[in-house]
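Here the complex is missing one protein chain, while the rest keep their positions.
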Amino acid sequence: MKLRVAPWIRPRPAIGLLIACALLAVGPLFHDDVYVHNLLTLTFVGIAAALAWNWLGGYLGQVSFGHAAMFGIGGFIAARVQLSLGMPMLISWAVGGLVAGIFALIWGHPTLRLRGPYFSIATIGVGEATRLVCTYWDSFTGGSSGLSLPMQSNLKYTLYWYGLVLAALALCASYALRRSPVGLSLLAIKSDVDAASDVGVSSTRLQDLVLFLSGSTMGVCGGFYASYFSYIEPGDMFGFDRSISWVLMGVIGGIGTIAGPALGAVIFVLLRQYLIASYPQLYLGLYGLLLVMVILFEPLGLTGLFLRVVHRARPDLAVGGPVIEGPAPAGGPPPPAETRELK
Amino acid sequence: MERFADLLIAAVLLAGLYSTMAYGLGLIYGVLRIVNLNHGGMIMAGAYAGWYLHHALGVDPYVSLLPVAAVSFGVGILVYRLLVRRLPRGAAGGVQSLLLLFGVWLMVRNAAYLMFTGNDQTLRTSYATRALSVGSALISVNRIAVFGVAVAILIALHLLLTRTYVGKAIRAVAQNADSCTLVGIPVERIYALTFGLGTALAAVAGLLGASLFPFNPSFGASELLKSFVVVVLGGLGSVAGTAVAALILALVEVFAILVIPAYLTAAVGFVLLVLVLVVRPGGLFGQRVLG
Partner (left out) sequence: MTSVLRAEGLSKRFGGLKANDDVSLALEKGRILGLIGPNGAGKSTCFAMLAGSIPPTSGRIFVEEREVTGLPAFRVARIGVVRTHQIVRPFLNLTLFENCTVAAVQCSGRDHAGSRALAREMLQFVGLDGRRDEYPSRLTLAGRKKLEMARALSCAPKALLLDEVIAGVNPVESRDVVTLIRRIRDERGVSILMTEHVMAAVMSLCEHVVVLDAGKLIASGAPKEVVQDPAVIEAYLGKKHA
């Protein structure tokens, strides 16, 4: 029985993802190391958040230093509706995500008129302003004491699978945003937003779409985080350091690639766990150094390194634009060449 | 009414500091078209440098101004030569240089953590607590001194840029770097020099600010944003424009205390920044900051 799928979904990545998810899903049955289990859970939410950041920062080229604003709003909304309205966890995450997405639209829509560095600076302003206002806003966030959710036994353990689904969904969305026809439009917008409009790309709408997706996914991650720790406070949720972490994950992993930021998230979470144990003061500086190295020598970060090592340009990971696969029209031209130079 | 005068004077004095702080950022942007995200880091470094010299060696901060400025000038040139120079100039390099300098800021921050711990520090000199009465207002000697130094620096900058060859070369490069090579101006050297100068201004502003506000290694983000507000509002290039914009920012901040709790006044700067960027990207003096 043949499944009708969109022509741009390639079988190999899809199967690869399914296998990886299956392995990760059954993995916990074979070990009882709770520490590793929880570390993986945190990695999953890190992957989802990093990928969400990358849709704006990598695909559209608008680097945000203030994404913690959406993360925090999502988290606190989710916590609030659980506490005050007794909503079930998943619904609270959805609500948190929705509000965060709308918030992203509110500040992002006018701000995206700015290009490049100015947008980035504005996002620092947005992130910090949100942090200050929300820290002050006691009734919403509980002020500096934060909010506590009732501890549920076993919740942390089962969040592993929720996290896995979240990360997998984010990966699928990453793939779709890049490989579908929308992906070409996003790249065109990244290159020249006005010229894109001139050839029929609804630039504003697409930018809004990415803003909303990115913001709402961040919000859901915030809700997840709240459920995981059962306690959140504004200084941490909205913190500049948190916003920075996704920039680092995205850029070091491979900004603009489909899965690079996921790799960056894995490295980040693992390194932080290791460094916090032995060299707590070092990790930001180390990342700073990595960032400098990446910018100077390998703009595509770890993904770029990987590609060089493998010596093949895999179109689905190169920034040079997606190859829109699909059956060639009958008697028409052959599909474009598989190999391309790395940009 | 008295309170009004107090606040007004406070704003004016603060504006001096903000002008110096912002000018470094504006200079680097105007000439190299790069947003120096390490600006906050250098402000913090200057603060710590002054604090350390005072704390460990008993050097008065106003005396250490010159050595700190000189060393940070050198640091700026080093950063330019080693790192920034390797990036493509212009639009292509925009976000990249942003991220590069951001990485540098992270490293500087971490270095400060390692050397000085994350605790708040203040630079208290023996005369810091003295105050002068000007009319009905009581102003700390410190603030007046900071203002005085800031004004002196700005005047010196203005003279440098208008009266000296180097200054004119800098302005020429800011306008049209390509033509400058045609007339024999060493553009790369000017770039390095400007970056050094901008860095030095940031560090000096940090040192001055250290005597007014407590600071820690995370210091710098809001200063960066305030500098940006001033640069965007005041346009690039004119000291006068920067001064006026700095005054506006200082006035808004100081008088905002009347309306919102002190805790939130920092947010005022951020909101102002976003608003100015979005609503009036041409600044007050008509210069476009949009890319």
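Per-chain numbering from 1; labels A and B assigned in written order.
By our rule, contacts are C-beta pairs under 8 Å (C-beta built on N, C-alpha and C of every residue); 3 or more make two chains touch, one makes a residue touch a chain.
Remember, it's a predicted structure, so these values are computed and weren't measured experimentally.
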item	value
Contact list for the unshown chain, restricted to visible chains	A
Residue among A:29, A:151, A:199 or A:277 that touches the chain left out of view	A:199
Per the touch definition above, residue among A:105, A:184 or A:209 touching the missing chain	A:184
Touch residues of chain A, complete complex, unshown partner	7, 181, 184-185, 187-188, 190-192, 194-204, 319-321, 324, 326-329, 332-333, 336-337, 340, 343
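One rule holds in what follows: only the chains that are shown with their structure count from here on.
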item	value
Between chain B and chain A, distance of the C-alpha-averaged centres to the nearest whole Å	33
In the complex with chain A, residue positions of chain B that touch it	35, 83, 86-87, 91, 94-100, 102-107, 109-111, 113-114, 218, 221-222, 224-225, 228, 261, 263-264, 266-267, 269-271, 273-274, 277-278, 281, 289-291
Residues on chain A engaged by chain B in the complex (per definition of touch)	61, 63, 65, 107, 110-111, 113-118, 120-122, 124-126, 128-129, 132-133, 135-136, 240, 244, 247, 251, 281-282, 284-292, 295-296, 299
